[in-house]
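Got a structure for you, written out below as structure tokens; questions coming shortly.
Only a single protein chain was left out; the remaining protein chains are all shown in position.
Moving on, here comes chain A:
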Amino acid sequence: MASRLLWASRAASYLRISVSHRGFASVVKDLKYAESHEWVKVDGNTATVGITDHAQDHLGDVVFVELPEVGATVSQGSGFGAVESVKATSDVYSPVSGNVIEVNEELNNSPGLVNSSPYEKGWIMKVEVKDASELDTLKNSDDYAKFCDEEDAKH
């Protein structure tokens, strides 16, 4: 078990993922995080949004992702879609405001990508962001990891 953790830590640091000491839910540096467990990666005016490893782990196997419409307007903190797993639909909330310019159609055929690759292939939507200062209200990877630990300790 110890050697597996060591290997995982080495792999994590190579991939610039920090592994929480608590368990196995990963966070990625350079992304921003909402308390409702969505992540956002900003590149110029385009923000890519998905749900975190912590979120997918707590949801269970995802069987359906309700994607927003391309062209729809999203606001920070408002619902933009839903994810279904284990007979539960969970609303997801946009960490940024703007217009949806692309959605990950792959998720229609392979919703499990949200579980297997929450930060890469499991991305949900891309948004053209109007106000970059909104990101200041979000957490960085360390603060988010701490937040997850605190939330899990409640139970």
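Definition applied: contacts are C-beta pairs under 8 Å (C-beta built on N, C-alpha and C of every residue); 3 or more make two chains touch, one makes a residue touch a chain; residues count from 1.
Going forward, contacts and distances are computed from a predicted model.
Colleague: According to its UniProt entry, is the unseen chain "lipoyl(octanoyl) transferase", "Electron transfer flavoprotein subunit", "Protein NPG1" or "AP complex subunit sigma"?
Modeller: For the chain not displayed, UniProt's protein name is "lipoyl(octanoyl) transferase".
Colleague: From the listed residues A:V42, A:A82, A:I101 or A:L135, report the one that touches the chain absent from this view.
Modeller: Only one of A:V42, A:A82, A:I101 or A:L135 touches the chain omitted from view, namely A:A82.
Colleague: In the complete complex, the non-displayed chain touches which residues of chain A?
Modeller: 36, 55, 57-61, 63-64, 66, 79, 82, 84-91, 93, 151-155
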